[in-house]
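Missing here is one protein chain; the remaining ones are kept as they sit in the complex.
First chain written, first letter: the chains are A, B and C, and each begins at residue 1.
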Amino acid sequence: MRYVRRVLGGLISLFVGLSITLRELFKKPVTLQYPHEKPSLSPAYRSAIKLIRFDETNSHDCVACLACQKICPSFCIDIEGGKVEGIKKKRATKFTMDFALCSLCGLCIDVCPTVTLEYSKLYDEAGYNRDWNMDLLEEFTDYEEQFITEQREREEKAAAEKKAKAAAAKAKAGKNEKAGKNEKAGKNEKAGKNEKADKVGGQAEEGEA
Amino acid sequence: MSNLPTAPETLADYVSGNLWLFFAIATAAIMGYLTLNALFLIWLERKISAHIQRRLGPMEVGWHGVLQTVADMLKLLSKQLVTPRAIDKPLYHLAPVVVFAPVIASVAMFPFAEDLVILDIELSLAYVFVFGGIGIIGIFMAGWGSNNKYALLGAMRSVAQNISYEIPLILSALSVVLLVSGLEPVIINDNDQLRPASGISLIDIAIVQDAKGWWFVLVQPVAALIYFIAAVAETNRAPFDIPEAESELVAGFHTEYSGMRFAMFFFAEYTNMIIVSMVATVLFFGGWSGPLLPGPVWFFGKTYLLIGGMMWFRWTFPRLRFDQLMSFCWTVLIPLSIVNLLVTALVLELL
Amino acid sequence: MSKPRAEAEHDSDEHETEKMSRILGSSVAELAESSEHADYAKYGYHHVYLANIESIPEITRHFFDAGYLLEMVTCQDRRDDAGTMRLVYTFNHLAHLDRHLVHADVAADAEAPSITSLYQAADWFEREVYDMYGVRFSGHPNLKRILLPEDADFYALRKDFGRIEDAPQES
Partner (left out) sequence: MSTEPNPEPNPAMAPDGDPEVYYLNMGPQHPSMHGVLRLVLKMRGEEILEAEPVIGYAHRAHEKMAENRNYLMFLPNTSRVDYLSGMIYNIAYCQAIEKIMDIEVPERAEYIRIIACELNRISSHLLWFGTFLLDLGGITPFLYCFDDREEILDILDSVTGSRLTYSYGRFGGVTMDVDSAFVARTRAFLARMRDERLPKYRRLVGDNVIFRERCEGVGVITRDVAFRYGVTGPCLRSTGVAYDVRRAEPYSIYDRFEFKIPTRVEGDTMARFDLRIEEMEESCKIVEQAVDGLPEGPIMPAKPKKRYRPPAGEYYFAVESARGHFGTYIISDGTDVPVKLKLRTPSFSNLSSMPDVLRNTMVADTIAIVGSIDVVMPEIDR
């Protein structure tokens, strides 16, 4: 009797299985025909790292501080740079990343003080060799001269503003004893604001992309 | 194929001089059919499995990938035949042929319609089983000749499995044979000679069902089920695919075969499927008999439906373990088929 | 050996296991050269011992009899500071959290006693220590390389192997 029950019970379980697969047979497939259709990328999609192009300067903001190069666990970032003739700001003159080594962990993005690194949304990256040492500055080289001129102007303008402010403060100081203090506070505030604006800009761009 | 002369008269006519021509044409036709059939079945299997798994399967070559298998075959044809060094050469090279050849021979004996049969042999049912048995030798040759432990294990499993499952297979077929001989005899006009239908001839079995108007599956459901299970095991398909069990034995007996040699095994598997399904069609589902549509349509329709069932099985169940497979055969199928046979005989005696 | 340990733990109540742990702690401390309580919240273990390498099997026996699980065996290369390798054994109880760290110093070329006869888990752990640090275990049934290739001629986790400064610089 146990034998019969076992055989029958087994048979029923088999038919249950068959009925499940039969039902699945007539359902719509869930796959994507990959090269013809492409998945919608997640907003957080991480692909090769790139330098952010800021609207106000039309260029990146890498100051070659080497923070990313130092933190990179794959040692795949190579940066050179420094002082550029004519402007105060430091600039990167070489910024290459070897994406054959990069693991897209994002530590470089985390440590970047000027928030000029982000993930690109490149998709379908494949190649025939392992030469993935990419020059991140490539798209900026044409603008570099223009940037430097503009940056000089900006810096001059900022210096002029500062001077004017200082003059105004000085004028005020004639009446007010706390002049020195005020100037300092104003300067600090401005620097903080600038940094914040940069950050917000960077994040917005990331979000939009 | 329909313009081929039917067997009973033509054999007599052609014996005089055209026998070789006839066989040449017939063999070519069968080969062509089997090749197309295998290509189609492989595509069908991939499609069915894909849709069961909520995929689309091959989509690139031809309409819904229908030519995919043709492309695959071309690829296999163009591939290098890798021959391992330490093999038993004659066995290794002969094995694919030994596996493939008998299945061609079997197909010749099926009545696709009442007047459409290539070789009408009186003992055709027995012949089909005999040819079915030869393939196992080929599998064992492949396993032994490859000089590979996985292949040998697969081959030994295969032999044990096939020999065991042949018993319920034949016992369940025997119930039908008994039925044909034991029922009120149907008289067949064979070349103007009247004779009672023989249970061991495929065409006679089909004729009897056609004449009676009902299929044997109705009176022999247990035999039909046993036959179907044993047939799946005979073809080494999941859930009885332990000879090639890819998760255990890599590829079983054909581990060392590549290119077209591998394709021969592959073809043999799918051809075996169609043979056991054709036998089932004739034994239990009335062969070509059916209303309205012409005989061959019914015949092939039923056959491919059964094959679809086998594929459905394969993509639903996990694989049995070797000892379970054997004990299932010896403790469930064989006793059941013997009981079924005895009951059939008893009922026929009482009627 | 044959009595199912886990069951024994479940049968005994909380209080009893705590008492057992105290007794165990003191008996192990007796065998060890030094013992310390550690702040679990900070360090993640309750006791730490420094034992003579010879007394490791005996200490292990105590833990084994009390139904402690051998969590890991590892090693620290202290040849630069102290001239020895330091084996680290971690024991924990499954039913009540009580983690013990046992340290034992052994010279790099000396043999440490294997504890595989009690904990088979130590089999692979000791092989790994041998593989990575070159510390050999006497009485180990199958002491050979486990993660590195059989023909490796180095011990990968020794401090003098594969320092990043030694790596060939890319052009």
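Note that in this section a contact is a pair of C-beta atoms (placed from the backbone, for glycine too) under 8 Å apart; a residue touches a chain by one contact, two chains touch by 3 or more.
Bear in mind the structure is a predicted one, so any value in this text is a computation, not a measurement.
Just so you know, the chain we are not showing touches A, B, C across the whole complex.
If you put the missing chain back, the residues of chain A touching it would be 9-11, 13-14, 16-17, 20-21, 24, 30, 42-46, 71-74, 103-107, 110, 119. As for the chain not pictured, it touches chain B at residues 49, 52-55, 149-150, 153, 157, 238-239, 241-242, 245-250, 315-324. As for the chain not pictured, it touches chain C at residues 1-2, 4-7, 42-45, 48, 67, 69-72, 74, 76-77, 88, 90, 94-95, 97, 99, 101, 118-121, 123-124, 132, 134, 141-151, 153-157, 159, 161-164.
The definition used in the following text is that only the chains that are shown with their structure count from here on.
Distance between chain centres (mean CA atoms), chain A to chain B: 62 Å. Centre-to-centre spacing of chain A and chain C amounts to 45 Å, using the average Cα coordinate of each chain. Residues of chain B touching chain A in their complex: 48, 50-56, 59, 312-313, 315-317, 332.
Residue ranges of chain A in contact with chain B, taken from their complex: 7, 14, 17-18, 20-22, 24-31, 33.
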